[in-house]
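Missing here is one protein chain; the remaining ones are kept as they sit in the complex.
What follows is chain A.
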C-alpha cells in the first residue's frame, strides 16, 4: 500500500495563476496597480485599498525565516517527524507558510532571519509546491 500523501492544494479560479506559476518554476505574487501594495494569498482585488486593478508578477523567490515550529507529534500525512513548519517573509513583503529543505530540522540550524530562496517540489502533473532552502552565497 502506498504511503499516505501530504495534503494537496486544489486551485480555485482566483488562485490558479499562483499554481500555474509554481509549475513553471516561478513564485508569482500580486501587486495593486492603484496603491502598489504587494499581497498574498491571491485574490482579484487589493486587500489594502479594494481596487480591482491588480497585476500578477514574478517574485524574486528570496526571503528570510520569520518564525517556525518543529512538529514532533502527531505528524501530518506524508510527513515524518520531526519537521519544521516555517513562515517565510518574502523580500517583496508578504509572508507565506512553507517547509525548509536542505537543512537539518533543528533549532540550531533553523536560525530566525536566515536568508532563504525558493525551491519547487512537484507533487503531480498539476501541483508543484513552493518550498524554501538556505540561500546560497
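Just so it is clear, a residue touches a chain if its C-beta (ideal position, glycine included) is under 8 Å from a C-beta of that chain, and two chains touch if they have at least 3 such contacts; residues count from 1.
As a convention for this text, contacts and distances are computed from a predicted model.
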| item | value |
| --- | --- |
| Omitted chain, identified by the protein name its UniProt record gives, among "Dihydroorotate dehydrogenase electron transfer subunit", "NADH-quinone oxidoreductase subunit N", "QacE family quaternary ammonium compound efflux SMR transporter" or "Thiolase" | "Thiolase" |
| Sole contact to the chain not displayed, among A:34, A:70 or A:114 | A:70 |
| Touching residues (missing chain, whole complex) on chain A | 6-12, 15, 40-41, 66-76, 78-79, 82-83, 85-87, 95-99, 107, 112, 129 |
